[in-house]
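What you see is the complex with one protein chain gone and the rest in place.
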Amino acid sequence: MGGGANKPELIVNGKRLDGRAFDELREIKIEANTVKNAVGSAYIEWGNNKILAAVYGPKEALPKHVSDPEKAIIKCRYQMAPFSSLEGHGRTGPNRRATEISKVTRETFENVIQLDKFPGSEIDLYIEVLQGDGGTRAAGITVAAVALATSGIPMTDLPYGVSVGKIGEQLVLDLNMIEDNYSDADVPIAISPRQGKVLLFQMDGSMSREQIMEALQMARKAGEVISKKQRDALRLPYEQIADKYKAVPSNQPQPAQA
Amino acid sequence: MKTSTITGEYIKDMITKSYREDGRKMFDYRPINLKIGTMPNAEGSAEASIGQTRVLAGIKIDVAEPMADKPEEGNLMTAAELLPLASGDYETGPPGPEAIELARVVDRGIRAANVVDMGKLFIEKDKVWSVFVDLYVLNYDGNLFDASSLAASAALLSSRMPKYEKEGETGKVVRSGNLGKLPTANIVTSCTFGNILHRLILDPTANEELFIDSRLTIANDEHSIRAVQKGLNGAFSFDEIDEMMDTAFEKSRELRQIIKKAIGE
Partner (left out) sequence: MQRIVVPGEELADKPLRIDNTIIDGGRTYSTLMALYDDEKKILTPLEGLWYPRGGDNVIGIIEEDKFNVYTVALDAPYRGLIFSKDVEGDLIAGDIIEATVKELDKTKTAMLARPRRLSGGKILYLKPSKIPRVLGRGNTMIRQLSMETQSNIKVGMNGLIWLNGGNMDLATRAILTIQDEAHTNGLTERVKSMLEAGKKV
């Protein structure tokens, strides 16, 4: 962050390197039910990020001593593929960064999953970053929420993630990798849109109190777009199947199946 | 505990009728899909699916020291991850024997068939290119070997080649811009068979893999067999091995076509 001699000009003529406005998200595409074996799953392409999330469980928590007789526990694993970056071959296996992201992601979902419905059980949440381009933890939370919704595990809300950064004194939404590398601050945020509350909040760099508040506002505003993408990914497959048969009254012969 | 969705009696009944749970004949593959370039950050990538089995291969190429016994050749490193998201039976943690066997069998085929032209990966004294093949299992429904070798071959054959630019004493790796292709010299594919009740089947599903008592993977190119791996504690007769080699040569023609089509040849 912040540095280096070769720092590129990240804002030229009021636009960012990829042509986005300061408060503009990258393109987001979400698809639900993408891992056949999983109880719930989803895939997201957020800019050049490509992330797969899957849910197994709830099932009996093992080993026994980790189980909680009052509620379900969540085991979350966030991981980046060794070929996910534009740089060299990444290290395989868990590292300190991935372990921390797994923890804060788990805590985000502990807030919204109705854990008390499944005492003694565990819910496994896997987030695999197949390609990363900045903002993977936020995109990972966004796609994991969709995967959880498809699993039928009850949740009080559908959280989403987004990051806000600072380039010079300018706040910008949704940093990509190059912006992240040279920005002056980065704030990953996850929000519960129903409650309007913050579930994940990290910051690295330098920001004033006013800028932090503005960053939170930007994250909330971005939620209008991100939440809609999540809801559409969940709804559209159902609506498409339903629409296929809507025009035909149920007592009439059905069209031949394709 | 691994649980099957078909029972032993049902499998027995089907196999004696020369019929598979999905209606296939004994030596049929399930539908195969292969797509290259799905992960453009990687130097090369390909996703292969056979039925519901999905494997993603990603290629990364770095500068490294050569192996002591081959100072003028590049390195090749193949690893496989049975991602816990791919099956309820997979667990987190370091690669187990299954993942290591998978990676090594795929690696042997690629190496023995000279898919990558290792002699062209020399940079300068004590510096060669190291090619990393990472196999990511995204959904498990049997026959990881053939899906992995398809994905690995297609990813290697369509991989970019980074450049090494000297900057005084050291140098840097350039991974974008106008790049050539990874030097390759051959195509290898594999065919995996199982043995249920003394009947041979090609491309076993996850259900079938629970009932086969031996497994044979044959990796070959147009002319020769390049790697073989027998798995599980059952046994094959000489005649069965002969029959499987015949079938592998025949089926590999289709598989090579699938790869050629995917890489646009």
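A and B label the chains in the order they appear, each numbered from 1.
What we mean here is this: a contact is a pair of C-beta atoms (placed from the backbone, for glycine too) under 8 Å apart; a residue touches a chain by one contact, two chains touch by 3 or more.
Computed from a predicted model, the values in this text were never measured in an experiment.
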Revision key, fill the gap. Given A:Leu10, A:Val104 or A:Ala149, the residue that touches the chain left out of view is A:Ala149
Review point. If the missing chain were put back, which residues of chain A would it touch?
Key: 40, 57-60, 72, 112, 114, 118-121, 148-158, 192-195, 230-231, 234-235, 238-239, 241-242, 244-246, 248-254, 257
Study note, to complete from the structure: Touching the unshown chain, chain B contributes residues 1, 3, 5-7, 9-10, 13, 21, 23
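Quick note on the criterion: only the chains that are shown with their structure count from here on.
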Point to revise | Centroid distance [mean C-alpha coordinates] between chain B and chain A, Å | key: 31
Exercise for review: Show which residues of chain A lie in contact with chain B when the two form their complex.
Suggested key: 35-38, 41, 48, 50, 52-54, 56, 75, 77, 81-90, 92-93, 124, 126, 128, 130-133
**Study point:** Residues of chain B touching chain A in the complex
**Key:** 38-43, 45, 52, 56, 58-62, 79, 81, 83-88, 92, 94, 130, 132, 134, 136, 138-141, 173, 175-176
